[in-house]
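What you see is the complex with one protein chain gone and the rest in place.
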Amino acid sequence: MNNERYERGAATLAAVDGPAGLAVVEALGRSFPEFARYLVEFPFGDIYARKELGLRERELATVAALCALGHALPQLRVHVHAALHVGCTPAEVVEVVMQMAVYAGFPAALNGLTVVREVFAESGIQLPLARDPAFS
Amino acid sequence: MNNERYERGAATLAAVDGPAGLAVVEALGRSFPEFARYLVEFPFGDIYARKELGLRERELATVAALCALGHALPQLRVHVHAALHVGCTPAEVVEVVMQMAVYAGFPAALNGLTVVREVFAESGIQLPLARDPAFS
Amino acid sequence: MNNERYERGAATLAAVDGPAGLAVVEALGRSFPEFARYLVEFPFGDIYARKELGLRERELATVAALCALGHALPQLRVHVHAALHVGCTPAEVVEVVMQMAVYAGFPAALNGLTVVREVFAESGIQLPLARDPAFS
Amino acid sequence: MNNERYERGAATLAAVDGPAGLAVVEALGRSFPEFARYLVEFPFGDIYARKELGLRERELATVAALCALGHALPQLRVHVHAALHVGCTPAEVVEVVMQMAVYAGFPAALNGLTVVREVFAESGIQLPLARDPAFS
Amino acid sequence: MNNERYERGAATLAAVDGPAGLAVVEALGRSFPEFARYLVEFPFGDIYARKELGLRERELATVAALCALGHALPQLRVHVHAALHVGCTPAEVVEVVMQMAVYAGFPAALNGLTVVREVFAESGIQLPLARDPAFS
Partner (left out) sequence: MNNERYERGAATLAAVDGPAGLAVVEALGRSFPEFARYLVEFPFGDIYARKELGLRERELATVAALCALGHALPQLRVHVHAALHVGCTPAEVVEVVMQMAVYAGFPAALNGLTVVREVFAESGIQLPLARDPAFS
């Protein structure tokens, strides 16, 4: 039993997404306890716990990948929340999703923005962002 | 003719990837001049030129997305180079690609690392990186 | 400000999908005004406005791609409607989606047909199409 | 009219998924009768009817592929049911979906487990499976 | 043995791609004769043989889908050739591939244009196409 990896993973997950992340794992664990353990141990205990990249950069990269993949909208929702939790600004999150129009096409970006809008509404972040007066 | 967008895009592309990026566009333009123009104008003149996100973060997000997509290895090669050009460390680039094992699976990450190794070899960056003495 | 591109894009979008397309952009623009602008300018102001390919052919190609991608069902819905709007017959739309079983597999085609059925129901198009007496 | 293929396909589909599979085809056929016919003839009349691979192995391979593709959750639901119908154990089905975390990433596996949980609930299979006392 | 479907498929394949298409099937059949038979029977004997959509439209839709999928470049090569064979103009083929930048992202479109350039070179079609004097 890799208790050290599990505990490092749980602590990293809490740093990444607060109580919301731990709640996702707990709900998963009620049906699939072993997979919930792997989810804590490998992504968070091994990868996110590494010091070579900051959590802000990790979350922006994850938002980019989940948006580009197209089939990962439930996970994108979790990581838009996590990105805000580790200190990314709302504008940075929107920028990364918009940028995916270039690499994965407009549908992937549009579906990503739908998720962003939902998470922002739950988080009390008003849209449109007051960002660039020349555009509004 | 949107000369302002084109010029802003060309300047941004030069900031992102130096002469290598402009050479890619020039080669493309010999066969498909209009598409080369769009490539400068929309991704670089519109998206990358926006100030809400730094070029380092943009490139890490792009490396993540291109690695996760799986079919974009020629473009991943360009953007691994660009990531280094805008100041990402070799370790940060490797971390983002490794992180894609979590979101897109080990094959996508392994194919991404093959591209990383090739670009690093061309750039005189030695592997393995001297990063974490506990592991080596 | 590329007013010429924006206006050409808006006119093209209206030609492609009528008031429904403009309504999509308007709704998007309430949350993400800059991305709504890009959506009008690049896809419609640059690409669809080109004269080298007819709108019927463009829409059949778009229906094919959105169905094959698998993650783009909201956009497929818009473009099934648009395909009918630019003069594709219901039978042509069904054929393109069925053809995707060959290239993207039966699940992508089946999910595409579910979207087709919903749009046809909204448009008063009865299924099955009275097309091939030998089969019915 | 390939009656022989159609009949072989319908019999194979019944062996794979019982009345549930035939009901899917019948519902499809009310809107798209020709595509329903192809669905019986090619996947089931040609491929699944071949004797070189057992139905258990075919279904485990299909569950793997549909989970990995990401956009095929409605079809994954059908084939989780079919896997149980041809004699795969609940534990085998869960294992295959968990294994997809390695090849297609954790989001694809998590979305697959959501489908597994729904089908198991409909089938009266209790989660967590009583499988590995060391973990629970 | 569905000789009628096979013969209809072989005739349709010859109409779609001339001797090149038949050569692909023959080469495949030397290693995988049964799959070569299915490839003739289902895509060409069932789908392409239907009269509800013209071969020009079918090929433009196929070029779009194969480009958007990203992993199907060998098949895109075959169908760029086929599109020209059934009477699509070089400009129409280029337009469809360029349009995929909107739906599948610039990397998919760029990889598609690389294939287009190779097939055009083999077919003696000079690039850039003399199409739009305003741009060149």
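For reference, chains read A, B, C, D and E in written order, and residue numbers begin at 1 within each chain.
Here is the rule we go by: a residue touches a chain if its C-beta (ideal position, glycine included) is under 8 Å from a C-beta of that chain, and two chains touch if they have at least 3 such contacts.
As the structure is a computational prediction, the values presented were derived from the model and not from experiment.
Taking every chain of the complex into account, the absent chain touches A, B, C, D, E. Checked against the full complex, the one of C:Y38, C:Y103 or C:F120 touching the unshown chain is C:Y103. Listed for chain D, the residues touching the missing chain in the whole complex are 42-43, 47-48, 50, 52-53, 57-58, 60-69, 72, 75, 91-92, 94-96, 98-104, 131-132. For chain C, the residues touching the chain absent from view are 68, 100-108. Touching residues on chain A toward the chain that is not drawn are 2, 5, 38, 41-42, 46-47.
Here is the rule we go by: only the chains that are shown with their structure count from here on.
The interface with the greater number of C-beta contacts, when A-C is set against C-E, is C-E. Chain B and chain E have centres, each the mean of its CA atoms, that are 30 Å apart.
We define each chain's centre as the mean of its Cα atoms; on that basis chain A and chain E are separated by 39 Å.
Annotation for chain B: residues 38, 42-43, 47, 66, 68-69, 72, 75, 100-104 touch two or more other chains.
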